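Certain chains of the assembly are absent from this excerpt, and the rest are unmoved.
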Amino acid sequence: MPVRRLVIDVLIPHNLSILHLAEKMAEIEGVDGANVHVLEVDERTKTVEVTIEGGSLSFDAIKEVTEELGGSVHSVDMVSAGSKLIEHEAAEQEV
Amino acid sequence: MPVRRLVIDVLIPHNLSILHLAEKMAEIEGVDGANVHVLEVDERTKTVEVTIEGGSLSFDAIKEVTEELGGSVHSVDMVSAGSKLIEHEAAEQEV
Amino acid sequence: MPVRRLVIDVLIPHNLSILHLAEKMAEIEGVDGANVHVLEVDERTKTVEVTIEGGSLSFDAIKEVTEELGGSVHSVDMVSAGSKLIEHEAAEQEV
């Protein structure tokens, strides 16, 4: 079943514009939209959270584009797959 | 009556991609969608919360797929069953 | 007037699956759906919060099913009755 939403943490060089990153992410086949959000700015790098939605996402293509731009995928935090887009239930908080 | 939503805590090996886990979960018969969310990352394992929705879920099939991938179901945190999908009411918080 | 929603705290034996509990609850006559949420896990027992909705709920039937499975209803935390399903208003918090 296709992957429909991905939330990933990406480390990018300080001089890479997140505008460019978002545009490139949105150009990947199967991607409907991408949101890039800056989480932390360090001297040489920025940590950004990227949310991507689409009909069928290829993580390999997303990873490739990230690396072509000089970034690296730090972690994959959330994945939704299937014919229906499921929101995650925060059952953990109360247990 | 069919189980319609499951929220489970799963322990997976560090090298298992949650992309792969989400895709495999979404392929199970009766599953409409799966969301995998990373809760904790340890040296050798990851703890993830998996939310699965569908017309009729088989926990055995979900457990089997988890174990085939080298993971184990740590706990079942929430279950919804019936013709109507019921949200849980947080009555506990105020008592 | 019929009871339309119930939120109860149930103590169940550690080895009783909440999947089984939710399925059995949803099979009771007059029940449209049931949600079982784990609140606390002790050595021999689990405390779960059960939310049940339906056109006309019988607490006796719900209690019977709970006890047949080895559990016991610890408390009834919230009840909605009538032709219209009323949400409770949290007036208490601000007084």
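Every chain is named by a letter (A, B and C) in the order it is written, and numbering of its residues begins at 1.
Just so it is clear, a residue touches a chain if its C-beta (ideal position, glycine included) is under 8 Å from a C-beta of that chain, and two chains touch if they have at least 3 such contacts.
Note that this is a predicted model, so its numbers are computed, not measured.
Every protein chain here is a copy of the same sequence, 3 of them drawn, and the whole complex in this file adds up to 7 copies.
As a convention for this text, only the chains that are shown with their structure count from here on.
Nearest to the global CA centroid, when each chain is reduced to the mean of its CA atoms, is chain B.
Note on chain placement: the centre of subunit A and the centre of subunit B lie 22 Å apart, centres being C-alpha means. For the pair subunit A and subunit C, the distance between mean C-alpha positions equals 39 Å.
Within subunit B, contacts with two or more other chains are made by residues 77-78, 92.
Residues 1-4, 6, 59, 75-89, 91-92, 94-95 of subunit B are the ones that touch subunit C when the two sit in their complex. Those residues of subunit B lying in contact with subunit A across their complex are 5, 7, 9, 17-19, 21-23, 25-27, 31-39, 41, 49, 51-53, 77-78, 90, 92-93.
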